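One chain of protein is taken out of this complex; the other chains stay put.
For clarity, chains are labelled A and B in written order, and residue numbers in each chain start from 1.
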Amino acid sequence: MLAYLIKRLLQGALVLFLVTFFTFTVMYFMPGDPARTMVGQARVTEEQLDLIREKWHLNDGFFERYWSWISNLATGDLGISIMRPGQPISGMIGNAAWYTLQLTTLSMLISLLIAIPVGVLAATKRNSFLDYASTLGSTLGVAIPNYWIGIMAIVFFSVKLGWLPPYGADSWRAYILPVLVLSIEEMAAVMRLIRGTTIEVLGQDYVKTAQAKGLRRNTILSRHVFRNAMLPVITLIGYRMAFILSGTIVIETVFSWPGLGQLFFDAITNKDLQVVQAIVLLLTCIVVLMNIVTDMMYAVIDPRVRVR
Amino acid sequence: MSSATTTLESRGKVQLSQRRRTWRRFARHKGALIGIGFIILLIVVALTCQWIAPYDPNKTNLKLRGHGPSWEHWFGNDDIGRDILSRIMYGARVALLVGICSTTIAVSIGVLVGSMAGYFGGWVDFTLSRLIDTLMAFPILALLLTLSAVLGPSLRNVIIIVGVTFWASYARVIRAEVLSLRERDYVLAAQASGASDRRIILQHIVPNAIGPVIILASLAVGGVIIFESALSFLGMGISRPTPSWGTMLSDGRDHIRNYPHIAIFPGLAIAFTVLAFNLIGDGLRDALDPRERS
Partner (left out) sequence: MALSSPICHARQRTAITIRVFPEEDDYVMNEFERQSELQKIFATSIDRRSALKAAAAAGLIPVLGSGMLASRAAAQDATPKQGGTLVILGQDSIESLSPEDTGETVQWVAACNVFEGLYMVNEQYELEPVLADSYEPSEDGLTYTFKLKSDVTFHNGDSFTSADVLYTYNWIMDEANASTRLSNFDLVASVEAPDDTTVVVTLTNADVTFMINVATVFIYPAAYHAEIGENDFKVKPVGTGPFKFGEMNPQQRVRLDAWENYYRGRANLDSFQVDVVPEAAGRMSALETGQADNSMWGLNAEDNTTLKDSGNFTVYETKQVATNHFPLNNKHPFLQEKEVRQALIWALDRQAFADDVFLGQATVATSNLSPAVEAFYNPDVALYEYNPDKAKELLDGAGWVEGGDGVREKDGVKAAFTMMVFQGDTQRRPEAEVAQQWWKDIGVDCTLQEGVTSEILGGLRAGEYDAGLFNWVYGGGSGDPDSRDTLVTGGANNFFQYSNAEVDELMLNGIKEQDTEKRVAMYKRIQEIIADEVPFVFLLNLMNVSFFNKRVKGLPESVLNADNLYPKAYQFWIDEEA
C-alpha cells in the first residue's frame, strides 16, 4: 500500500511538472506585451517600457525565466503579479480559492444530498412517476447551459421578484442562487449515474441471493446495493474536481462571485503569467491528490479492489 | 494464415447480424429517434440557411432594437435590430461544425494515443499515460481560455483548440479496452502470423474497441457545444460578426432585463441541440452496450 502510494505521488509530481511546464510555455508565447499591460493607461516611452521589462526579466529567454520560476517556487515564492504587483499571489489566490471552495463544496453537497436518494429510489421503483421525472430532470440538467440558467435566475428571482440579491458573497442569501445553479449540472450527472449503477447492482447475483434469503429490502439496499452503487459516484466526484474551475468560471462571472474563476480570467486577459501559473499549480495539485484519495477510498469501500 | 482469415470472416458475419440487432435496439429508443430527427433537421437548416433564413443574419436595423417576436421576425430582434431567427439558423452551422469536427479530432487523437499506449505498453504506455494524466488534470475551460488567448479567437482555432484538449478521456477508455483486447485469440493469432503492429492496431484492435468510444463521443458532442458557447459567452470564442449561439447569449445578457428574448432563444437552441445529441448517445449506449440497457 505504501509503495503504491509513493508510486502514485511520484507520478503526480510528474504530472504537476508537465502541467506547469506546458502552461508556462503557452503563456510565454502569448502575444502581447506584459510591460504595456503593467503600465496600464500610462503614457510611457519605449525606453521606459524597456526599463520595466528589464526589471521584471521580461526580456529573459524562455529557459532562464522558467528556471527562475521553478527555483523561486522551491523557496515558496510564487513571484509577483503583473496586474496587482502590491499583493502577494498566495494571499490573492487563497482569498479567491476560499470563495470558490465554498461555492463548489456547497453545491456538491446539495447535489449529492438530493441526487443519491432520488437516484436510488428511481432505480428501485422503475417506470414510476419519480423515475420518469428524475430521468427527464437529469437529461435536461446536463443539456441546458448552467450560465444561461444563472442569467434567467437573476432575472426572475432578483430583478422581477426582488427576493435574492443579484450579486455579492456576503449574506447567506447571496449564496442561494450561485450554489443552486452550480449544483444543477452536478445533480443531473450524479442522479443519472446512481440510477444506472443501482439498477446494475440490483441485477447482480449476490443481491438476488440476499433476496432469496429473505433479507429485508432496506437491509439489502443499505448493505449491498448502496455500497456498491457508490463506487462509480466516488470516481465521478473525484473526476469532477478537475472541473471545479471550468464549472465556476462562467458562473462566477454571471454572479460577480470573487472566486478563482474570475481571478483566472483576469489573469489570462492581463497576461499575468505568475498568477495563471499559481492557479494551475494549485488546481493540478488538487486533482492529483483527489485522484489518489479516490483510489484509496475505493479500496476502503470495496474490499474486492486490491491496490496493485 | 488461412485459419486467421476464416476467423475474421466468421467474425464479420457475427458483426453484421449484431449490427442489425443493435439498430433494432437503438430504434426502440424513442428519445434517440427524436434526437436523430432533430439533428437531421438542424443539419438541413445549417446547410441551407443562406436560402431559407428569412433575413441576412448580420443586417442591422436600429429601428428594430429589442423588438419582441412578431410575424415578420418570429424570434424578434436583438439590441441592434438583427433578426434572431436568422442568426439562430446560421448559429447552427457553428454549433454543428464545432461539435462534430472537434469531437472527430478528439476521438481520432484519443484512439491513436490510447491504442498505442495500450498495445505497446512499456515506456510508450508510461509516456502516453502521463500525457493523458496531464491533460485530464487540466481544468478544461481554463485550458481552452489560455489557448484561445494565445491563438486568437476564430472558428478554426476554436475547433482545433477544443479538439486537441478533449481527447484524453477517449484515449484512456481505448487504452483500457486495448489492454484487454491485446490478449484475445485473434490478436495473438495475427501477431503470430507476422502482421505488422500498424495493421493489427487498425484492423483488429481499433474496430473492436471503438464501441465505448462512439458512446462517449456521441455524449461528448453536447458537452463540446456547451463549452464552445461558454467560450464565446466569455468573449474568447468565435469572432464577430459570425453568429454563434454563445455570442448571441452574451449579447443578450446586457439586455436581459428589458429584452429577455435576445438571450432566451439562443439558450433554448443550445439546450435542444445538446439534449438531442445526449439522447442519441443514450440510445447508442443502450444499443451497443446491452449490459447497461434499462
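Basically, a residue touches a chain if its C-beta (ideal position, glycine included) is under 8 Å from a C-beta of that chain, and two chains touch if they have at least 3 such contacts.
Fair warning: this is a prediction, and the values are worked out from it, not measured in the lab.
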Chain not shown, its touching partners among those shown: A, B
Among A:Q48, A:S71, A:S90 or A:S222, the residue in touch with the chain that has been omitted: A:Q48
Hidden-chain contact residue, picked from the options A:I154, A:V179 or A:I194: A:I154
Of A:F24, A:W148, A:Y175 or A:F265, the residue in touch with the unshown chain: A:F265
Positions on chain B where the hidden chain makes contact: 58-60, 62-63, 65-66, 79-81, 152-153, 234-235, 239-241, 250-251, 253-258
Interface with the undisplayed chain - residues on chain A: 32-33, 36-44, 48, 51-52, 80, 83-87, 95-96, 151, 154-155, 158-159, 162, 165-169, 253-256, 258-259, 262-263, 265-266, 269-271
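Just so it is clear, only the chains that are shown with their structure count from here on.
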List of chain B residues in touch with chain A within their complex: 31, 130-131, 133-134, 136-142, 145-147, 149-150, 152, 222, 226, 229-230, 233-234, 249, 253, 256-257, 260, 263-264, 267, 270-272, 274-275, 278-279, 282, 291-292, 294
Interfacial residue positions of chain A with respect to chain B in the complex: 11, 14-15, 18-19, 22-23, 26-27, 29-31, 126, 139-140, 142-145, 147-148, 151-152, 154-155, 159, 196, 199-200, 242-247, 249-250, 253-254, 264-265, 268-269, 271, 276, 279-280, 283-284, 287-288
